[in-house]
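Only one protein chain is missing; all other protein chains are in place.
Just so it is clear, A and B label the chains in written order, and each chain counts residues from 1 on its own.
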Amino acid sequence: MSQKEKTTIVLFSGELDKAIAAFIIANGAAAYDHEVTIFCTFWGLNTLRKDQPVPVKKGWLERVFGAMMPRGANKLGMSKMNFAGMGPKMIKHVMKKHNALSLPQLIELAREQGVKLVACTMTMDLLGLQKEELMDEIEYAGVAAYLGDASDAKVNLFI
Amino acid sequence: MSQKEKTTIVLFSGELDKAIAAFIIANGAAAYDHEVTIFCTFWGLNTLRKDQPVPVKKGWLERVFGAMMPRGANKLGMSKMNFAGMGPKMIKHVMKKHNALSLPQLIELAREQGVKLVACTMTMDLLGLQKEELMDEIEYAGVAAYLGDASDAKVNLFI
Partner (left out) sequence: MSQKEKTTIVLFSGELDKAIAAFIIANGAAAYDHEVTIFCTFWGLNTLRKDQPVPVKKGWLERVFGAMMPRGANKLGMSKMNFAGMGPKMIKHVMKKHNALSLPQLIELAREQGVKLVACTMTMDLLGLQKEELMDEIEYAGVAAYLGDASDAKVNLFI
């Protein structure tokens, strides 16, 4: 068990606004010198997807899931006011105007600060996502590893 | 205060994918020998409903709520990619294919492991749900009991 304070976030949701909130909290905690883990599961895995299709072998149902789900941080919709894709454009516009970091920049900053990004292997199996389709240099684990981190942490959020 | 580590989950959401996440985390924590409580409130109560209508006396508004809300773990929709009910079928199919436990099996396992399932009495009143309509052998409590458990717990999630 480390001496540092720990913060864990389960990122279950696949929406742009929720992912932004998760990475802002994670970056804040890392700046405070917490050990931070973001455990991406279910739709949260889409945040970790590469934005280009990756040639991998899949069954048809996994292909359907793969095609329907957004490819990466730049393609996510909103939980509210999505307006058929206009909402994300509006939010990205105001974020740029206010010099706020975009989601891909927030993710990059998180990696620079040593935030541990974990893909949930069980839901990768269910949704048919393979390691080649996700960002490089992330970790792969299951619920046991998450609970190990969370039990040591002071701040645990499910987003 | 017990010696065991505690984990609590408020299950507010009534979607299949979120309920699966809640019960996977709960079962993982129970396997780690945590004392685990799932406090079901609002739409999370639907996870605890019996799948057959139960004859109880109700006002008309309670009847409307009762008829509109899904009856139990097998009837829940998805938070994403619901596709008018095709989404849950697809998820159930891939879960079976990967030998993952279904939600009813996850609930059964949770009960075997001693996870405490609690129905929020205040929201039962609001939604017009009666004890006869929910699973047998669960507990009934309010926010005070939840906070008592959560204050002793290391991992507290709102799902």
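Keep this in mind: contacts are C-beta pairs under 8 Å (C-beta built on N, C-alpha and C of every residue); 3 or more make two chains touch, one makes a residue touch a chain.
These figures come from a predicted structure and were not determined experimentally.
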item: Where the missing chain touches subunit A, by residue; value: 5, 7, 17-18, 21, 24-25, 28-29, 31-32, 34, 79-81, 90-91, 93-95, 98, 100, 154-159
item: Residues in subunit B touching the chain absent from view; value: 10, 12-14, 41-43, 61-62, 64-65, 68-69, 122, 125-128, 143-144, 146-147, 150-151, 153, 156-158
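One rule holds in what follows: only the chains that are shown with their structure count from here on.
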item: Between subunit A and subunit B, centroid-to-centroid distance (C-alpha), Å; value: 25
